[in-house]
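A single protein chain has been omitted from the complex, and every remaining protein chain is retained in its original position.
Right after this comes chain A.
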Amino acid sequence: MLQGVIGAGAAGTLLANINSTARAQDTTPIPVGSALPMSGFAAADGIEFKNGLDLAAEEINAAGGILGRPIEIHVEDTKEMGADIVSQAMQRLIDRFSTPVLMNGYNVGTNMIEMDIAADNDVIMMHYNTLISHNEKFKTDPDRYYGCFQGDPPEYWYGPGCLNFLKTLSEGDKWKAPNKKIAIIPSANEYSIVIANAIRDKATEYGFEISLFETVPFPTNQWGPTLAKLRQDPPAAIIVTHFLPQDLAQFMVQFLAQPINSLVYMQYGPSLPAFREIGGEAVNGVIYSTVVGCLPDDFSKPFREAYRAKFGPNSAYITGSQTYDGLWMWAIAAAIAGGPSEPFNKEQTQKVAAALRRNVYRGVNGTYRADPAGQSTYCYPTQVADPSLGMPHQFLQHQDYKTDPKLIAPALYATDSFVLPPWFK
């Protein structure tokens, strides 16, 4: 059987072709639901996720919609998130608008209850929670959770990916590790802790030892006690798996008051403009990685330009790109399946899900291909060796806080080389 391989640039053409052959008798809008944190501590990301959906919907509608039907975006605020609030928001979207799909960004502390809402209502649900618990829950009952997709690789892959990066870097000539110690600082949330545990559990395999493992509250900006411990026993690398940009920027400001010769690696937050805006010059040298984010390549250039033209020069396309790709993927799958379906239409929803499972899609974030074992995206290079079949785990470094960070790994995608951080003596 043929597997569809679709690229973002080609996606519009493909959709337009499908639409031109379809006899668009029904032109009623298709409601697309999204449960996003539009207020609360994750509101900055929620707004970008909505921006990504709006831009994708505009482009899809310009290409003729899905079989002649335009898309209409409906957003429900998940505020401080959690299982109860997120499940209510999703159910409200389904009840009120009859949404055949829920295209979420991320929501924290939900215990993946989103999958139960999708299963109970027979709708497609795609999200970017970046959680291995999605895979684990899917495995418990694949028939029930057939419509649930994670548009990016689970956070688990950050662990081995980060260790592999540090090992490769230490083997090169740009950084000589003073010792084999690494300090891990998670904050009290699932995402941070799973990554921290994955690094801790695999550290010895990559030749590292853990000198400090300290969990901080979520959120937090009081780094004094943790920094005191780090200064007492300086490790080769400090790995902060907390992810809120404002807190991470504060870490750097407080760290530079009395720096030590350690690399600083952080999770997700440094990819957001707020990190640079709050930290200023203090963020230069920080390394971070993301398993999903808009690649700084020619392919994504039209998207990046359109995004900033529409939402302003400080908008974070790296976040908006996630739901942007997600909506395009779903729109194509729905067109191939012959229609988007509606709640409780299991037969049609299964057809859309089958198309989402089979299609390989090259979006602005890299390649989406669903791992059939967990219906999450494959991760390149730690999970699959072929970059055309997995989403790249990108490593970036802030080298000048006034400009965008530089992509330094994986080598196939890298635009720049690693630079020794300015605080090193």
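One rule holds in what follows: a residue touches a chain if its C-beta (ideal position, glycine included) is under 8 Å from a C-beta of that chain, and two chains touch if they have at least 3 such contacts; residues count from 1.
Quick note on the criterion: contacts and distances are computed from a predicted model.
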Next on the checklist: I notice the complex is incomplete. Of the names "Branched-chain amino acid ABC transporter permease", "ABC transmembrane type-1 domain-containing protein", "Sarcosine oxidase subunit gamma" or "AzlD domain-containing protein", which is the UniProt protein name for the chain that's not shown?
Outcome noted: "Branched-chain amino acid ABC transporter permease"
Item to check | Hidden-chain contact residue, picked from the options A:Thr215, A:Asn261 or A:Gln348 | outcome: A:Thr215
Checklist entry - For the full complex, which residue in A:Leu36, A:Leu55, A:Ile71 or A:Ile94 touches the chain that was left out? => result A:Ile94
Item to check | Positions on chain A contacted by the hidden chain, ascending | outcome: 38-39, 77, 80-84, 87-88, 91-92, 94-96, 109-113, 116, 121, 132-133, 135-137, 139-140, 156, 186, 188-190, 192-194, 196-197, 201, 213, 215, 217-218, 344
